[in-house]
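Here the complex is missing one protein chain, while the rest keep their positions.
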Amino acid sequence: MNELMLPRFMSCDARMEDAEIVVFGAGFDGTVTYRPGSRFGPQAMRSEFYGLETYSPMLDRDLTEIAVCDGGDLELPFGNTGSALDMINRTVTGIVEAGKKPFMIGGEHLVTLPAFKAVQLKYPDVCLLHLDAHTDLREDYLGEQLSHSSVVRRIWEIVGDGRIWQLGIRSGLKEEFAWAGEGHTSLRPFDLSAAAEAVKSLSGKRVYLTIDLDVLDPSIMPGTGTPEPGGVSFNELQKALCSFGRLNIVAADVVELAPRLDNSGISTAVACKVMRELLLLMGKPVLRND
Amino acid sequence: MNELMLPRFMSCDARMEDAEIVVFGAGFDGTVTYRPGSRFGPQAMRSEFYGLETYSPMLDRDLTEIAVCDGGDLELPFGNTGSALDMINRTVTGIVEAGKKPFMIGGEHLVTLPAFKAVQLKYPDVCLLHLDAHTDLREDYLGEQLSHSSVVRRIWEIVGDGRIWQLGIRSGLKEEFAWAGEGHTSLRPFDLSAAAEAVKSLSGKRVYLTIDLDVLDPSIMPGTGTPEPGGVSFNELQKALCSFGRLNIVAADVVELAPRLDNSGISTAVACKVMRELLLLMGKPVLRND
Amino acid sequence: MNELMLPRFMSCDARMEDAEIVVFGAGFDGTVTYRPGSRFGPQAMRSEFYGLETYSPMLDRDLTEIAVCDGGDLELPFGNTGSALDMINRTVTGIVEAGKKPFMIGGEHLVTLPAFKAVQLKYPDVCLLHLDAHTDLREDYLGEQLSHSSVVRRIWEIVGDGRIWQLGIRSGLKEEFAWAGEGHTSLRPFDLSAAAEAVKSLSGKRVYLTIDLDVLDPSIMPGTGTPEPGGVSFNELQKALCSFGRLNIVAADVVELAPRLDNSGISTAVACKVMRELLLLMGKPVLRND
Amino acid sequence: MNELMLPRFMSCDARMEDAEIVVFGAGFDGTVTYRPGSRFGPQAMRSEFYGLETYSPMLDRDLTEIAVCDGGDLELPFGNTGSALDMINRTVTGIVEAGKKPFMIGGEHLVTLPAFKAVQLKYPDVCLLHLDAHTDLREDYLGEQLSHSSVVRRIWEIVGDGRIWQLGIRSGLKEEFAWAGEGHTSLRPFDLSAAAEAVKSLSGKRVYLTIDLDVLDPSIMPGTGTPEPGGVSFNELQKALCSFGRLNIVAADVVELAPRLDNSGISTAVACKVMRELLLLMGKPVLRND
Amino acid sequence: MNELMLPRFMSCDARMEDAEIVVFGAGFDGTVTYRPGSRFGPQAMRSEFYGLETYSPMLDRDLTEIAVCDGGDLELPFGNTGSALDMINRTVTGIVEAGKKPFMIGGEHLVTLPAFKAVQLKYPDVCLLHLDAHTDLREDYLGEQLSHSSVVRRIWEIVGDGRIWQLGIRSGLKEEFAWAGEGHTSLRPFDLSAAAEAVKSLSGKRVYLTIDLDVLDPSIMPGTGTPEPGGVSFNELQKALCSFGRLNIVAADVVELAPRLDNSGISTAVACKVMRELLLLMGKPVLRND
Partner (left out) sequence: MNELMLPRFMSCDARMEDAEIVVFGAGFDGTVTYRPGSRFGPQAMRSEFYGLETYSPMLDRDLTEIAVCDGGDLELPFGNTGSALDMINRTVTGIVEAGKKPFMIGGEHLVTLPAFKAVQLKYPDVCLLHLDAHTDLREDYLGEQLSHSSVVRRIWEIVGDGRIWQLGIRSGLKEEFAWAGEGHTSLRPFDLSAAAEAVKSLSGKRVYLTIDLDVLDPSIMPGTGTPEPGGVSFNELQKALCSFGRLNIVAADVVELAPRLDNSGISTAVACKVMRELLLLMGKPVLRND
């Protein structure tokens, strides 16, 4: 019965011990107040990933040339934010301790916090490169410190000034923009035109890249919890990603796909293509025999 | 500019001090692991309630004859289950202390716990009448004690044996059915044919009535988080509700409408009609001048 | 190029002069305040009708045995209720003057008014048999006399007491039920159990049959403007229709399908099957050579 | 990383060699002319199956007590009906040769043909028990012999008269009903009231049970290619299934779920519950240690 | 119970007497022939507005700094176009007579006619600045003069040549473009590149700004009645709006959002952001104490 198959990210079929990159899903959306649904992100991407080709004509690379292990999806407890974040933290710790690069699929943006913590424990000097429509710099949200609107503020509390780049930001409180403007983060608003500047600044450093898919315009990414009109096109994002090819990305995540908000499925197709391009940029081609 | 209006439950226009019943929304769904969305229940019912008539030909009563205050919707913090439940508890406490009957619109079923606690503090002998597809008797769910699958078990911990009736139940763990069968609750499975038995048993007692709308068959209530085929028809539910007219219902709730899972809107229409019939059964006709 | 086809009601291919029944669409929904969309009823039924078989095992008759002409769909002006109703009136007048039976597909229920008027001009003693969830007996709606909630009241103004049967009614103002109860119409609420009584009463008379599809339960007819829980099942409706086979139905309509409110398409399938069964009941089998 | 999981039918975790029943998906819908989409049936059921409990209170049995292997989903070539059917045939042949009971999830109804052929080769005297809204007895469809509307006719060509029971049928050509009426199959139309008669007749024989989910009323199963109003309720189906518990079912399939036609997801929930009940009826409880 | 809230446009909480701008909804779509649904525009925007921040980083202003009163939504009679337009006219008259700036949310574009009339009575020299995909210059539509396709023609009949600017137009009859080309209106087709020219021409004059949201490309505004491919991006619109900051806008409206045509909700998000930016451009910052 060798014709049978199980849902798995296409071409992500390396064994853990052979892999350079380990992909896993963290479908948590417990702190989302507005429109939930990013919990279904990993599942949807698994179902639709095979609609893509493994080959990227833009990068002239092929997923079959790199070693990616599919670690499956975490089963996270809803209603207990602390436990869910702990589970993510343990998973990423396991991956980086094994010398692999974690590639996490959200879930809401708060999942980046425990993943970043695990990476930072291993690589204390790691920097954050953050693409998003929203600042995510709130002190708290309705009194809660663990919120998707506060995730970058929490990370700043770990790494301090000068270690965070924020691109594409076009929404936030007046106070958040002011706080960033005091030099705590390098925030370049509205689009990705500062990508080259960021790459230059981060050159030679270890980088954690986090992509909130709502950095894209809602026309191409309607399936997200907090759509913010005025974002970048897919081609603008892809161009920026290409420029990140020169960075030393040790960990990455793609978050905030809420697939059921978009019946047409294009948001999931976008997320899958972003994932493919990122994997191709992070992975080193290897000889494989399949 | 007297032609202007704001969304409000139709005919629920008594002032707090004049009201017999106080309606409010508690759109919390933070512990739902499967399909979220009951957070949108109150909002959807507000938008659609005016599609109903105020008059019930089945009961031959009219909403305009009873005194209901619309208390609005609670703004609840997601990601912090404890805070959300506290806020509901304080709200219901305020209503029962003022001598009014609370009528809560969920939200997931866990919202019943803090509401029941507040009612039980005021009326220590109150009984629970529970209509649902699911037992909701788990000790915990993935280690969490505060879960919508455990809400009736938590209430049993407060009131003990002999105070809980469960009707329409058709899904649960083997252990839950066995535990109920030991006499902890009066569980009558599959349909509402035991309604008369329950009414007889609860006659003369104070009753908290909680209706999980998934007690209805998914054909008529598709918009709910955990649809369970094999439920009762709307007419069967309405007949049971009519029989509850003889009970002393001091508080009620209607939970688990997840309106965005049903684009056709019939689930919201059903929830609104259940709410109208219940209000008419709970309220005493008064002279009004509008 | 004889493989080409155009959308047409399946098997409704008689020429006007040869037809016994003439089908046409009147997709007007201009007075609907709540959820519009019955304007798309005829178009949707044309697209989906071919999903049905021509043969009814319940009736043991076949559409290919009767002579039905497809008159197409009226193009009605929105924003001018009077003009739209006039156009419908002229169309039905043309059909009855030619000695044919009109079969109209709505549109909202108000379209029945001009159609009935045309039929009544030809057959002054015609009675109305009305299946609906709603009374439709209002004097006016927000001051407007031409409203889908007033259509039966307007017809009563033409025919007077004793000529209108209303079945399945389960929603309306208290005053409407009271007014009907004074003997103006024969209103039998909630279900179709009085169908036999109606058939007996209408036996030997000319009948205009109007079916508001919301007489069905919303579980089987979610695609309608004002869904009212507690309706009849499809089998109950079909049984009643069978009993109408003994009546002298000179005109009929099926109204209030709003197909875009039901993405699944089952509402349109129901409307098409109701239409097929009705055509089979109204038509006399003829020899045909196709 | 033992918290990770991959989509698999809940509790279907026996190894092939230890299993009594082998479940697999055959998502082929290539001959569907009307509304495609049953190709997505197996995938949708895998995603949603975990919304169910493993325990059936109706049967008082638990999936954890029987040995089911999840064989995954076949990857079938579209555009070449013959190849797809061959692949299914080889798969079922492998299962029955290993002494296991195949449980196939469609796909359109044509997938039953190659599966039945494989079973019949092993058990030449096997009978077919067929639940459906449609006769499926056409000689051909637009000239094609391999069509979902002809599948039972093709099976009759293999087994001949007296070996096929058809229940719930309410749609077909006049000729099909007439042909069945000549005694070729035992067709009992409209509902499942003849289930007891069928069980009596099939008692002691090997049975292949095929369930076209459109035997259910479209109110509870809107997500199917050819919805036919007037079907049975879920409870009526469940009652019939219970009565089949006395049969010797050597193979089964559940076909025609088209999940994307039903955004609410209830059709998939129904299909999963039918599958659970059937597995519990077909499997013998075994001691298991997990 | 101060945690309770009612749906209200975020931060639009000034009292009528203190307000500079009065927002109200006019959800009329009675003359729409193609796809209705703009009647639900105001309601949807109320539900979703709180997904936005009050602060605009593009304008560096905050809604909390200006005085806006939420006047609620008009309840309009369907089926009687004249009455509905009268009600809008009276409402706007009340607002301008009180010295406030009306900000109307449609509804179809015809609602602009009675609003403009009321403003023009107060300010006889007011000019119209019109952003749209469609000319809206028809003499009549199917014989009706009061139609959303004729609204600008009707306004021209009031103000005459030289007082109307039309930007972004890309659809209409040949005659309409020809008529505009005779100098009756300043029509600049296809995009908003002529915004600077319009601003220069209108400088120092009172302006009524009407934005038909279908001026945007359907990719970012799918939820509208008559989507016309080839429109401007959100950023292009926002840039034009910024340039309008130098105009003396005495009244404004945003029309033709039909939210239920776009399940993803991005159209409503776009409409809300357009509304926020416009309010910030029209309002003068004031000291407030909340």
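General remarks:
By letter and in written order, the chains are A, B, C, D and E; residue numbering begins at 1 in each of them.
Here is the rule we go by: a contact is a pair of C-beta atoms (placed from the backbone, for glycine too) under 8 Å apart; a residue touches a chain by one contact, two chains touch by 3 or more.
Just so we're clear, the structure is a prediction, and the values are computed from it rather than from any experiment.
Touched by the hidden chain within the whole complex are the displayed chains A, C, D, E. Within the full complex, the residue among D:99, D:143 or D:160 touching the omitted chain is D:143.
Residue A:266 is the one among A:16, A:158 or A:266 that touches the chain not shown.
As for the chain not pictured, it touches chain E at residues 34-35, 169-174, 177, 189-190, 217-220, 222-223, 226-230, 261-263.
The chain not displayed touches chain C at residues 1, 3-8, 16, 24, 43, 46-47, 71-75, 87, 90-91, 94, 263. In the full complex, chain D makes contact with the omitted chain through residues 29-33, 36-37, 39, 75, 77-81, 83, 110, 141-144, 146-147.
Just so it is clear, only the chains that are shown with their structure count from here on.
Within the list B-E, A-D or C-D, B-C finds its counterpart interface, over half of the contact pairs alike by residue number, in C-D. Interface comparison, A-E against C-E: more C-beta pairs in contact at A-E. Chain A and chain B, compared by their mean Cα positions, are separated by 40 Å. Remark: chain D and chain E have CA centroids separated by 55 Å (rounded to whole angstrom). Residue positions 75, 263 of chain A each touch two or more of the other chains. Taken as a graph of touching chains, this assembly has some other topology, since it is neither a line, a ring, a star nor fully connected.
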